[in-house]
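Note that this complex is displayed minus one protein chain, with the remaining chains in position.
Labels run A, B and C following the written order; every chain starts at residue 1.
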Amino acid sequence: MAGSTFGNIFKITTWGESHGEGIGVVIDGCPAGLEIDADYIQSFLDRRKPGQSNFTTSRNEADSVSIMSGVFEGKTLGTPISLMIKNTSQISKDYSNIADVYRPGHADYGFDVKYGFRDYRGGGRSSGRETAGRVAAGAVAMKLLKSFGIDIYAYVSRIGEIAIDKNAFDRNEISKNPLCMPDRAAYEKAADYMKELIEAKDSSGALVECVISGVPAGIGEPVFDKLDARLSYAIMSIGAVKGVEIGDGFEVVRSRGSDNNDSFCIKDGKVSKETNHSGGILGGISDGSDIILRAAFKPTPSIYQKQKTVNSKGEEVEIEIKGRHDPIVAPRAVVVVEAMAALTIADMMLVNRASKV
Amino acid sequence: MAGSTFGNIFKITTWGESHGEGIGVVIDGCPAGLEIDADYIQSFLDRRKPGQSNFTTSRNEADSVSIMSGVFEGKTLGTPISLMIKNTSQISKDYSNIADVYRPGHADYGFDVKYGFRDYRGGGRSSGRETAGRVAAGAVAMKLLKSFGIDIYAYVSRIGEIAIDKNAFDRNEISKNPLCMPDRAAYEKAADYMKELIEAKDSSGALVECVISGVPAGIGEPVFDKLDARLSYAIMSIGAVKGVEIGDGFEVVRSRGSDNNDSFCIKDGKVSKETNHSGGILGGISDGSDIILRAAFKPTPSIYQKQKTVNSKGEEVEIEIKGRHDPIVAPRAVVVVEAMAALTIADMMLVNRASKV
Amino acid sequence: MAGSTFGNIFKITTWGESHGEGIGVVIDGCPAGLEIDADYIQSFLDRRKPGQSNFTTSRNEADSVSIMSGVFEGKTLGTPISLMIKNTSQISKDYSNIADVYRPGHADYGFDVKYGFRDYRGGGRSSGRETAGRVAAGAVAMKLLKSFGIDIYAYVSRIGEIAIDKNAFDRNEISKNPLCMPDRAAYEKAADYMKELIEAKDSSGALVECVISGVPAGIGEPVFDKLDARLSYAIMSIGAVKGVEIGDGFEVVRSRGSDNNDSFCIKDGKVSKETNHSGGILGGISDGSDIILRAAFKPTPSIYQKQKTVNSKGEEVEIEIKGRHDPIVAPRAVVVVEAMAALTIADMMLVNRASKV
Partner (left out) sequence: MAGSTFGNIFKITTWGESHGEGIGVVIDGCPAGLEIDADYIQSFLDRRKPGQSNFTTSRNEADSVSIMSGVFEGKTLGTPISLMIKNTSQISKDYSNIADVYRPGHADYGFDVKYGFRDYRGGGRSSGRETAGRVAAGAVAMKLLKSFGIDIYAYVSRIGEIAIDKNAFDRNEISKNPLCMPDRAAYEKAADYMKELIEAKDSSGALVECVISGVPAGIGEPVFDKLDARLSYAIMSIGAVKGVEIGDGFEVVRSRGSDNNDSFCIKDGKVSKETNHSGGILGGISDGSDIILRAAFKPTPSIYQKQKTVNSKGEEVEIEIKGRHDPIVAPRAVVVVEAMAALTIADMMLVNRASKV
């Protein structure tokens, strides 16, 4: 089954290994009549491009997208939109030190057991590069959502012990610093911390927060396809994510019903809520408030320190990972989180069209 | 689409409203030849039965399961297994105070916007009662997994500020106390806290931890159907869950690669890991270690305090919820978490049969 | 996977063995707000009830349907509609002569190889009785389609060498004769032929034709989910069907483009077609004309003649089938064809809601 397809109606299928001919995505089920062009999609891909700061790898990935099908005279046809990014730098470098060795924190061992062998070059299918397809598809979903009045943005809200100050929140700041933090002061502290880690040949985890506003009440299906269940599925499918939460998330463990319940009220003649502990979703269905989710990203497993591991012959060995790797995953993953959120919401909005006679 | 189906191969579809004729589940895709009987399934359902302590509602729900199809001469036929639980106590009590009013923390408002109306009796489709179908199906999945050598158990690891002490962990204790905590001392403190909340007409959130051992390496599909993505999807689809995490979960935000990476090693001639920060899943594929997941359950939204809300006419009103409601969701949800984990693992084990030629 | 689910949005899952506790269907994805009651559904089930003439078995199957969920105050809730028919006559008769023997023309052998064993009582899951679930669900789909202005009816158009005369077509006649033929004279000839076969302990094949009118142009998805592909899938999934055709069907093999092409024209200000060789579907998408399909039903395989076969021990044996069996499948299958057509069209109508922005 291989699991490379996501969505019910707005359905995407990604393909591609890190160092194969290219990577791409096919979007099946995007409604007809949406204005799309390659430059628009490229602008999303550029946000996950490496080499933009000291905190991301200096690998040069052009990641130039081509629209191969599904768009005609500037508009979506309703037929599959095939987006392709050719791999340009497939220089066959020497992988002999990792071809038979299981890198700690990576899926190498699992792939070998599962399939009998794997493409060991740059992580193959389990490379972060696979997310380029998601981002390209997410750009299309975002355009559709924009036409519905929905806005989605994400940012890094914590790195190690450095968390943003909610009172200093500045959305414009997100794109101004390479760690994508919406608080300049927090960014500066985090940048210092990152420099320290880089020197120590180490890496850091981080928290990414995502806000989805403008989703009308009533989106999400009861039981298994709850809106939060679909969002968790989508977000947890991003490589380095180890946790997902909605609204107050894990804080609810400590809370009481009288605090956690959001009172409904009427604002400007509309049903609204006094608070938003629910994070915009109640019983799996959107309640009209902002949807808030958070994803925990683990530290980049590819670090330059010598590590103990085993090889495919079952021998204990040491590994020293080479190449260029980000010391933190989250900043480049911000746009991936937005993309997965957009893909999920777009799909569930279309699914909802069949709710009533 | 309505989203009442879960799974790719081992696929379940639940049905039923809280106060309708009954609730049930159809399992399609359970392999033939598995020994199953109603008593076995009933033993799982009995674990989520209310009225077993002061901390669960004293409602009397017999929840007696019937196997309607798919089992012959004590074994699964390979055809759909239909399990039904008739609703016995549908006494038409007076719902006039909630029929038109949106209970805070519940999906009432979302259902009304989505479908135009709803079954307001006892929560209808969004009632916790729906999980009985999941538990019944989960019992069958668990039996299949047992035949593969897989063991799954969950427990309450934190209620409010009272967390279990890992050093005092005692699996046998879980079934001995009504809060399903594996640490007697923690249970006693939590019981006091719960009594205090009950007096205050309030409710508590809690953390449920689940351990899945015996899953071989190689289970889970790369990209979207990662094992952790499927588990998150499954667990987040349980009514009151607001967060899911795997292994170190949200702790990874604070951690460094050099700490978070688990070194592979050889133990008893087999590939193993020195630590298990990954929680048994790397790159979405099982790594052979125990799979550890945690779910954050919000406090029961149905509390006996007077609450502010709105009604379907758009008026601000006060509501006083009656009936009998658990002051904490998690203890009865422990078996639901186990069930959803079992359903997910069973499905992905069968999916994996097609991985190699 | 087991394949007991059909549909994308309007999705049904059937369950049940012929001689188990009961049979049923769960409809997930029926839009909310449709008026439905058990009597309405029962009226469809009554059309496939046996014992209504000499040409159907005199078995007494009450087939009384219960709505277990998904309907409240007379209207669909948007949640799963569970429909159940209890098996009443599970008298444990003696199956020893068929338990280990593969009946010619039946799936017994395939089931044994596939699953290792089977429920041999009355065909188990492969019994025609399974179609009761389809008919019950089809009744709901039909109600939805009626609200869209769509009408579906089927009839027997040929039995052996006796075909209806198109010029004598009388829709009212269909329900008046037990062979469901829309031409009284053809029915009388066919009735004589059937009597002859019954005496000869034999059975007959037949052709069922189905007309679907009122489907707007634009329904059906390009490529794999073409409307005719989905209809063929649906109709061929009915037990005894060995062929499906749309419009001119197999006649197109003999035809020329200049004859087969239907000219578009304008009638009453609307796009229409001069002829309907296409049977209402072009390139997999409805063209606004009546959709015409035909299904070839094989003769009932259960005949009373002695037949050669083998048993599960691999011995050649003779079998004499007992019990009561229809000498012709098609008349009772007419409502099944209508149901499968309705389920397909309802689903594709809802799928189409996402075609445009």
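For the reader, a short list of remarks on this structure follows.
Simple rule for what comes next: contacts are C-beta pairs under 8 Å (C-beta built on N, C-alpha and C of every residue); 3 or more make two chains touch, one makes a residue touch a chain.
Quantities reported herein were computed from a predicted structural model and do not represent experimental measurements.
Among the chains on display, the ones the left-out chain touches in the entire complex are A, B, C. Checked against the full complex, the one of C:H106, C:R121, C:K143 or C:R332 touching the unshown chain is C:H106. Of the listed residues A:K11, A:R134, A:K226 or A:R256, the one in contact with the hidden chain in the full complex is A:K11. Even with one chain removed from view, chain C keeps its contact list with that chain: residues 1-6, 8, 14, 102, 104-107, 109-111, 113-116, 125-126, 130, 158-161, 197, 200-207, 216-226, 228-237, 239, 241-266, 269, 271, 274, 278-279, 282-288, 296-303, 305, 307-310, 314-316, 351-352, 354-356. Although one chain is not displayed, its contacts with chain B can still be listed: residues 8-10, 29, 31-34, 76, 78-79, 144, 147, 222, 350-351, 353-357. Residues of chain A that touch the chain left out of view are 1-5, 8-9, 11, 13-17, 20-24, 26, 28-30, 32-33, 66-70, 72-73, 75, 77-82, 84, 114-119, 124-125.
By definition in this document, only the chains that are shown with their structure count from here on.
Counting the residue numbers that touch the partner chain, chain B and chain C have more than half of them in common.
Of all the chains, the one whose CA centre sits at the greatest distance from that of chain A is C. For this pair, chain A with chain B, the centres built from the Cα atoms lie 26 Å apart. Separating the CA-averaged centres of chain B and chain C is a span of 39 Å.
Listed for chain C are residues 8-9, 29, 32-33, 78-79, each touching two or more other chains.
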